[in-house]
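Working notes, beginning with the structure itself.
With one protein chain removed, the remaining protein chains of the complex are shown where they sit.
Read from first to last, the chains carry the letters A, B and C; within each, the first residue is number 1.
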Amino acid sequence: MISMSCNIAGVSFKNPIIMASGTYGFGKEYSRYYALEELGGFCTKGLTLHPRVGNPGVRLYETPSGLLNSIGLENPGIASFITNETDSLQQVDTVKIVNLGGGTIEEYVEGASQLEEHARHEREKMSAVSPVPRFRSVDMIELNISCPNVKQGGMQFGIETASARTVVRAVRQVTQLPLIVKLSPLAHDIGEMAVMCEEEGADAISLINTFSGMKIDINNRKPVFHHKYAGMSGPAIRPLALRLVHLAAQAVRIPVIGMGGIVTAEDIIEFTMAGAAAVQIGTYNFVNPRAGIELRDGLEAWMKAHQVSDLAEIRGIV
Amino acid sequence: MISMSCNIAGVSFKNPIIMASGTYGFGKEYSRYYALEELGGFCTKGLTLHPRVGNPGVRLYETPSGLLNSIGLENPGIASFITNETDSLQQVDTVKIVNLGGGTIEEYVEGASQLEEHARHEREKMSAVSPVPRFRSVDMIELNISCPNVKQGGMQFGIETASARTVVRAVRQVTQLPLIVKLSPLAHDIGEMAVMCEEEGADAISLINTFSGMKIDINNRKPVFHHKYAGMSGPAIRPLALRLVHLAAQAVRIPVIGMGGIVTAEDIIEFTMAGAAAVQIGTYNFVNPRAGIELRDGLEAWMKAHQVSDLAEIRGIV
Amino acid sequence: MGTIIENRQLAADMFLCKVSGCYAGDMGQFYMLRGWTDYPLLSRPISIHDVHEDGITFLYRVRGVGTANMSQLRIGDELQLEGPYGKGFPQVNGRVGLVGGGMGTAPLLYAAKQLIRAGTRCEAYLGFQDAPFRVDAFERVLGAEHVHVQQGGSVVDIVDIAGCDHLFVCGPTGMMEALWQQVRGTNAILHVSVEKRMACGVGACLGCSGVRADGGRYKACTDGPVFRAEEVDFDDLYVL
Partner (left out) sequence: MGTIIENRQLAADMFLCKVSGCYAGDMGQFYMLRGWTDYPLLSRPISIHDVHEDGITFLYRVRGVGTANMSQLRIGDELQLEGPYGKGFPQVNGRVGLVGGGMGTAPLLYAAKQLIRAGTRCEAYLGFQDAPFRVDAFERVLGAEHVHVQQGGSVVDIVDIAGCDHLFVCGPTGMMEALWQQVRGTNAILHVSVEKRMACGVGACLGCSGVRADGGRYKACTDGPVFRAEEVDFDDLYVL
């Protein structure tokens, strides 16, 4: 009677629980706790065209109910991802979303093109007769526009709408994969940013990426992080994230994927009522490696207890 | 040997601990716990020209390590403040900062003018021979530009630099009282905002005012707060506040008063290293009514233990 | 800072906690308690249940993270408490009816004690949805014949309003409003103890603001938590 499934940009999800980029590796890290098939989907660690070693120094720092991180997009690059990860991803029946980063428009575009090409190949191979059932390894792209814009002196692409527009437009042109644009909470005007994505043909938006925070090591009289500032996530920022999701959902008709500090089924309901078509779970995976399965069960239990048979009944109700 | 005193805009503070507006009433609420004279200073509850009843409905909601509030500037108005509060403030030997809000430029200007006039009267009366030593009741104005701009449809004055500039300029023209401008963390560009204040003749800036967050009552399927969004404070937002203080301090030469989630002497040191000339304590007063005295003692102890005889030695070191 | 000398479960979610030390306080006043250091952020307002020479007791129901945390404290653990705060029940003349619903019975025991000490006659009407608790304590103070218990249903039905000059009530808003419907127009004076979310407890934050019957505002923590029923807007008490 209860259906948790949802459809975003033509892709159908078993449930609205998607694991957030950078907190879920390439999916297999949590498979000792539950089958990935239980999830609505997951986002890969942020990929860039070329491999990146990530940031030196301290990468994590805990704050009251929050987490600062400065991983610096350590990743093997898209080519390596395609070579090494996609085969095993084809075995998994859940929605796989590749999170795409970049420091220049060219890097984003070339990255997206390679993913597009991989997806096309894969589709062709799959339509050929195959003895074992297989699934696509890349169902969607999530475009991370919170990356520092190398050409513009490190200022994020995702802050000014105009700057973000150039990225979204360029990437949209080179891929037919369903495109989610992931917004930064630092965006000057989140509603305007959301509308821009809709105008530029994005199929959905997701938000929020991490806030920006700072921690000083007072004994060493230095910032804890090499780049001084770091990304902040976790329950501490949930009320801030919820507001931004609400603002974005009011501004556009394309689906909004909400996230930021979600740790309980009630939090998922809250984001849904604010307008989210699905949610992402990030930091909470670290706290509870069974997050995926427990939240799914918790969500189902909540829906039963509150006689909500489809989340559409309460979506955006607020 | 250790000196905690500091000077901001020609006003000398015994120590850098100032109680934040809206968390300290008009000063007497915490006097059962320690003498106000122990403090560097305190800011009054935000005052507006006319009395305000504040917001209906729930006004407080606790979040993980944070607090959402929607008081709505409930206050007796400036005339009533002058009539009823200033006499007793004259008895207290600490820096008194009047926090000034408003919904229109006119309201801000008229409010500032009345404070200016009161201060001038007071100065004149004080220069007359008086048997008891007395202190000024208004040493500085803290201009709260985070108020919703009534004429521009409720958007805060403090978001766009241009809009904020009109307020700062207008208020600066009508008062010679030392002027602190209190910045909102929602400002699109905090550095630009800080520079604007310096350009317009502000004597100091303080930041941050509350972030904006949301909470939904999922059982009633409604936002908890009447105005949907509410102001967020407390340790949860400390790393975000620290970054903004650091950005602002790097941008200007006028003193920067830092705040946001401070709860320990180490937090005060952290904000000082980020460049703060003094700090404000808000939400922590609720957690610990002895905050003022305990932080002062804690700060002194830290300075002794770390052989820092003046905070200037570490200010802005990061 | 006090040391717990008792923290006993009385009923499903009800606990009785005693903190050693010499504490001040009048009936209807409250303390801000915290049995933890950093988390949750705010302290919790809890009424004075009883004051002894060797300590103060609180009666509380486990609701969320704060009270759940308190319920885990054991003898010897430390508890921070600040208070007493607020304007409690007044010392009155005449016969007093104490009307409590569930957790709302908490402040009434000390009220009974202080009233009896002052020579005031009083009857207690205690309502419980489930198993009653602390009835014995009321009986020790007032004598068993002066303690009337209603389990299930509405305690308002058993109150002898005509026999009271003053009524002190604490409990769910619906129950308090129902009592007010019965009392208004009679000669009895009703004193209600209201609940609002609180941050500071000392009148500094304006967070515990409630609506007066005349449309004005009160601070539950310093103007209250006890008010005359005609002073408060009951509709507003449903907002919590």
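Assorted remarks:
Just so it is clear, a residue touches a chain if its C-beta (ideal position, glycine included) is under 8 Å from a C-beta of that chain, and two chains touch if they have at least 3 such contacts.
This is a predicted model, so every value here is computed, not measured.
From the set A:Pro178, A:Pro235 or A:Gly275, the residue in touch with the chain omitted from the display is A:Pro235, counting the whole complex. For the chain missing from the display, the contacting residue among A:Leu47, A:Leu67 or A:Ile145 is A:Leu67, taking the whole complex into account.
Residues 38-39, 65, 74 are the ones on chain C that touch the missing chain. Residues of chain A in contact with the chain left out of this view: 22-25, 29-30, 32, 45, 53-54, 56-62, 64-67, 69, 71, 74, 234-235, 263, 283, 285-287, 289.
In this section, only the chains that are shown with their structure count from here on.
One finds 37 Å separating the Cα centroids of chain A and chain B. Centre-to-centre spacing of chain A and chain C amounts to 48 Å, using the average Cα coordinate of each chain. Among the residues of chain B, those in touch with two or more other chains are 64-66, 234-235. Multi-chain contact residues of chain C (touching two or more other chains) are listed as 38-39.
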